[in-house]
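First, the structure itself, so that you have it in front of you.
As you look at this complex, bear in mind that one protein chain is not there, while each of the others sits in place.
So, subunit A:
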Amino acid sequence: MNDFSKKDTQTGKERMAALMEGKPLDRVPFNPCSIGFSARIYGIDRGRFYRNPETAFDAGIHLMKTCPWMNTKPSYGWADRGSWEFGGKVVWPDNNRFIAPCSVPFIKDPGEISSLPDPDPETAGMNPLVDSFNTLSRGHGFPASLPGGTPTTLSAGIVGRENFLRWLVRYPEAIHALQEKVTRFILNTAELTIKKHGGENCSVFCGVPMESNQLISPGRFEEFAKPYIKQIFSLYRSAGVKSVVVHLCGDHAANLPHWHEIDLPRRTVFSIGNEMDLEKTGADIGSSHILAGNISSTLLQQGSVEEVVKEVSRCLDAGMKHPGGFILMPACEFPPDTPMENLDAIARTLYEKGYYS
């Protein structure tokens, strides 16, 4: 592994602070977006990781110590939420399977939506687990996490992804009613977290998978997703939240103009999947926001060292041109089964090509 301390002139913390302030950096930071990979490096399965926020936190700290060249911190959470929070079930990833927990949809008829009760944000679903993780994070000087999934993602977890997509066309009023209910829950959860930790001590990782243009049109994003995302970011802005990552999972190129109408803080990080182009997205988001991405997760897991070197070089060449700053990241979560030599290939390429001078 390359010895970054020979070339680095900033610590990881200083580098991120400089990036947030738009000041010069020594090199590109690498955020592995690691959850399952942290569990693997720590030698535990994801079932144990997700059921035990304390263990998940320790696993995150272990990764930081093992790979000090990364800009990483303990992370906790999963995308496929909603069902458990609203009274349904979640499937845990036991028996050494590296998959995140999954929602089991339980609403089968649009008529059932109106009778869904408003969950208690103190006790609903994963909220108590996130609360424990947040307390640990704050105790170690890291920010607390605010609810990051979009209302659409949670709604799809409640009614099922296919039903959600069908009902957008067939029962638009029911979908709006569901989105309103889910948004209310997210806002209630966020208010609790902000009250406990203070908005300035909170961060958001907003995963956006269901709104991808592979699934829905930009018109439906505008009608069914944007108004609710706006409400959530309006609360975050008024609470003084500054650290925001918007992870556009899949192809969201046609939705980008709509993101300009959402009140995001300056220096929001837009992390993109490998279906999107770094340079074009950089031009779209403008220099006040930070670009991140988009090493192919498939290549990380399945590709050769040479292919990973080429892929990381592509990302650095494109991303380092963005005047708003760039973070090297995988296209999605770092694949837990990535061979260690491919991780070394990222480090080697970053060491060789990721410095600004």
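Just so we're on the same page, a contact is a pair of C-beta atoms (placed from the backbone, for glycine too) under 8 Å apart; a residue touches a chain by one contact, two chains touch by 3 or more; residues count from 1.
Going forward, contacts and distances are computed from a predicted model.
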| item | value |
| --- | --- |
| "ABC transporter permease", "cysteine desulfurase", "Cytochrome c" or "Dimethylamine corrinoid protein 2" - which is the UniProt name of the missing chain | "Dimethylamine corrinoid protein 2" |
| Which residue of A:G12, A:G148, A:P336 or A:G354 touches the chain not shown here | A:P336 |
| Contact partner of the left-out chain, one of A:A18, A:I44 or A:V91 | A:V91 |
| Residue touching the undisplayed chain, where the options are A:S114, A:S217, A:S238 or A:S287 | A:S217 |
| Residue among A:T183, A:S297 or A:N342 that touches the chain left out of view | A:S297 |
| Interface residues of subunit A (partner: the chain not displayed) | 36, 91, 97-99, 102, 161-162, 165-166, 168-170, 213-217, 220, 250, 297-298, 300-302, 332, 335-337 |
